[in-house]
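Apart from one protein chain that is not included, each protein chain of the complex appears where it belongs.
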Amino acid sequence: MHNTHTVPTAAILGAAGYTGQETLDRLLAHPELVPVALGSDSLAGQTAASLHPRLNGSLPAFVQNAEAAVSGADVIFLCLDHAASAAFSPPDGAVVVDLSGAHRLRDEDEATRWYGVAPGAWSYGLPEISPPEGRLIANPGCYATAALLALAPIRDVIDGAVIDAKSGMTGAGRSLKGSSHAGFVLENFSPYAVGAHRHAPEIAQQLGFPVTFVPHLLPVRRGLLATCYVHTDADARELLESAYAASPVVRVLPEGVTPELARVQGTDAAEIGIFTDASTGTTIVVCALDNLGKGAAGQAVQNANLALGLDETDGLVLTGVLV
Amino acid sequence: MHNTHTVPTAAILGAAGYTGQETLDRLLAHPELVPVALGSDSLAGQTAASLHPRLNGSLPAFVQNAEAAVSGADVIFLCLDHAASAAFSPPDGAVVVDLSGAHRLRDEDEATRWYGVAPGAWSYGLPEISPPEGRLIANPGCYATAALLALAPIRDVIDGAVIDAKSGMTGAGRSLKGSSHAGFVLENFSPYAVGAHRHAPEIAQQLGFPVTFVPHLLPVRRGLLATCYVHTDADARELLESAYAASPVVRVLPEGVTPELARVQGTDAAEIGIFTDASTGTTIVVCALDNLGKGAAGQAVQNANLALGLDETDGLVLTGVLV
Amino acid sequence: MHNTHTVPTAAILGAAGYTGQETLDRLLAHPELVPVALGSDSLAGQTAASLHPRLNGSLPAFVQNAEAAVSGADVIFLCLDHAASAAFSPPDGAVVVDLSGAHRLRDEDEATRWYGVAPGAWSYGLPEISPPEGRLIANPGCYATAALLALAPIRDVIDGAVIDAKSGMTGAGRSLKGSSHAGFVLENFSPYAVGAHRHAPEIAQQLGFPVTFVPHLLPVRRGLLATCYVHTDADARELLESAYAASPVVRVLPEGVTPELARVQGTDAAEIGIFTDASTGTTIVVCALDNLGKGAAGQAVQNANLALGLDETDGLVLTGVLV
Partner (left out) sequence: MHNTHTVPTAAILGAAGYTGQETLDRLLAHPELVPVALGSDSLAGQTAASLHPRLNGSLPAFVQNAEAAVSGADVIFLCLDHAASAAFSPPDGAVVVDLSGAHRLRDEDEATRWYGVAPGAWSYGLPEISPPEGRLIANPGCYATAALLALAPIRDVIDGAVIDAKSGMTGAGRSLKGSSHAGFVLENFSPYAVGAHRHAPEIAQQLGFPVTFVPHLLPVRRGLLATCYVHTDADARELLESAYAASPVVRVLPEGVTPELARVQGTDAAEIGIFTDASTGTTIVVCALDNLGKGAAGQAVQNANLALGLDETDGLVLTGVLV
């Protein structure tokens, strides 16, 4: 009885955070999916326009997340922190896309270590690599998405990888912390969680072998680029071009063209460049995407579209801004 | 007869470029070395204040580089492009520090390929690793400096390295080109010269084995960070701490502390952090420095100090700005 | 005979510059207007994808601007420099929107002084203030658009204004010059053309009195904010709210809410905030817009829509990115 509308409906829990807002943005451009409940414990009772002046009266006002959860929407986007997502009880029949990490890891030790939860039966939904199955979908992490788009199509011809990743600061969310203070971020650059980040086991789980992973914080608002180093005798370009030949989302760039943050910022597309090191023969696969787009909200909507049987790219931003 | 002063004197050729200006800045704070000639073909005839309002009348006016070259200075800093440096004839007796790449490579094929010059007999002056010898000194590249500070002390216990480097845009110099246009740099990030950059053979020459090297362009004015991945059974931290225990320039950070651009920007210091990847055991050595400081002008002055028998840190900026 | 298509068609001259690309972006999202000719003297002969990997085969290849000019398109967007626009001969029957300043000034002395041209009979097309008339349309300058959106609705109750404006660096175009070099722009901020900028007479022409105008260069890619100071006894808020009550493009913000670049970047919308100085009673009107959106390409497409009788907002970006 959750669906009492003639068009599919959506609820967003945590709608005032970065991923919640971005998910809302895509729903506003979506031809089929209608946002019917905006959950935010901090903004409950306020109009949508309190979040952004352009969100006018046609949108529902914010409600408590608990209220949004029982709105009867066909799809629920969980834009919450890990603990809140882990504690969420999916209503019968609804598609639920969890943008947190709570349901990504299947290994009990890893799930407990990184997210403090027992691993569940949610489907890991990375459409180009492992399309979502069923109605409970764990949306991949932003770093994991970039690394897996670069490496999953060649996982059978490599047995390890160094993944040096760099992300804009929105990847760390909207809550206040020292590492998000502009005095730390501006004109700065540094690695963090070196060799010990929770996206490493997520990447390893999907590839089938452990990886060396170091994330860095870029002084930009949005965008993520992963430079991946692997050894292989296979033709990585051929495998990657073949994997994404029909994709409306992932672009393999011509030889010699390098991915750039600026070309994917604000979009749900990803760019992949493939190179060979002249001195060592190491294969270098670079993937660029927007941490809030293909790395979060865009992929969440893409997963929801697939689960609901809609056009995969409905609501996605695939053209982008040229400058 | 070049030295007619009672204190050592210096000439800067190419004084209006980034490295030339930075070298001048250090000379202005230098207790022993006096700038007596500022060469700039574009500013010849103008006062020093034409470059910056604070450079007042006590400085000589700009002259043609050819004129600065015969000023009789005790030390000449070549802040020129590769071709101009390659064509430069050192005057008898003067110490010459070349900040370009013209005299760095000793292999004939590599020197010809990357700089179009025959390799000469200049000393590769990286004070902490290979102190300069004689009076003709090739100042290392900025990327090479960071990679070598991270890896040279452990070169005997590794046999390869992946070097993922990121530099602020001043590393590309002051001349106008598309990749230096603010519309390309701002809020952007991308790799370039992937697996085929001229600093790779320079690093390999000093380490004794080839390396995989990918530079990236950061949207910051200054600063460079290299994340280096190696396999070793040795205690890298012990070797690095031992190598730099007495250095006034290179700081090995305590366990768990990550290097940051912000702490080295505007300085001639370098920071090194050492980590082990939890999943793979890969050793990760990170070096941060200022591409215009330790990566160029600071190191040039440090080399000149050593060649002239002055205090190694005279004129260097080693405290930095805290914010 | 220019129109041989069943849907209206468009040509862009100067399609590889910032405003040309942004105009193309809007045409790609436009439900009615089809780009049939992309002119670029530098890219002629290359595919659209050479400009951006996402521009695939359905777009025509670049041709010389002279060839694009005679493509028979219903509307021609001139994204050229002032001199090239001034020299352009509009084909019979076509709507021409000139994004340069060549046809904005009606005073002979001013037009000659700033653009070296005789004033013509082009309509100054600022839809909310002076809707375009006829088929030859001068698209307003970015600074002028912001200042006029802030001041035109109150021009009858003021007799002067101080306009302190700040713009992202794309306002200066894609050509290489010292002031566009990232080494100058990053972490910097400065005024330029102080009290002597060509947009001052353009603003004055539309307001009916001279204004004090100082532009500044912001270290951001896009976005422009003008802070305008005026003296009036009238209720400026009432006049501005009334002027834009029905506008789909210009939002007057509630009391106490300040315009922000981040909310209008990448969009064709504008935000206006109105304040009173507590000490002096001075009225302060602040307008924020995207210099490439409402300040250039978005307004050009809006003007074309009006001239062609299409929906005013077709192709415009009015939702924007929330982050």
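Observations
As written, the chain order gives the labels A, B and C, with residue 1 at the start of each chain.
Methods note: a contact is a pair of C-beta atoms (placed from the backbone, for glycine too) under 8 Å apart; a residue touches a chain by one contact, two chains touch by 3 or more.
For clarity, every value in this text was computed on a predicted model and none was experimentally measured.
The hidden chain makes contact, of the residues C:66, C:83, C:194 or C:234, with C:194. Annotation: of C:100, C:145 or C:265, C:265 touches the absent chain (contact as defined above). Checked against the full complex, the candidates B:100, B:170, B:227 or B:299 give a single residue touching the omitted chain, namely B:170.
Considering B:269, B:284 or B:304, the position touching the chain not shown turns out to be B:269 (whole complex). Where chain A meets the missing chain, the touching residues are 18, 169-170, 174, 176-178, 180-187, 219-221. Mapped onto chain B, the footprint of the missing chain covers residues 18, 21-22, 24-25, 28-29, 51-54, 170, 186-187, 221-222, 251, 253-254, 257, 263, 266, 269, 271, 292, 318-323. Touching residues on chain C toward the chain that is not drawn are 160, 162, 164, 166, 183-184, 187-192, 194-196, 200-201, 204, 210-214, 216, 218-221, 223, 225, 227, 229, 258-262, 265, 273, 275-280, 282, 284, 286, 288, 323.
The definition used in the following text is that only the chains that are shown with their structure count from here on.
Mean C-alpha position of chain B lies 44 Å from that of chain C. Chain A and chain B have CA centres that are 39 Å apart. Residue positions of chain C touching 2 or more other chains, listed in rising order: 18, 170, 186-187, 221.
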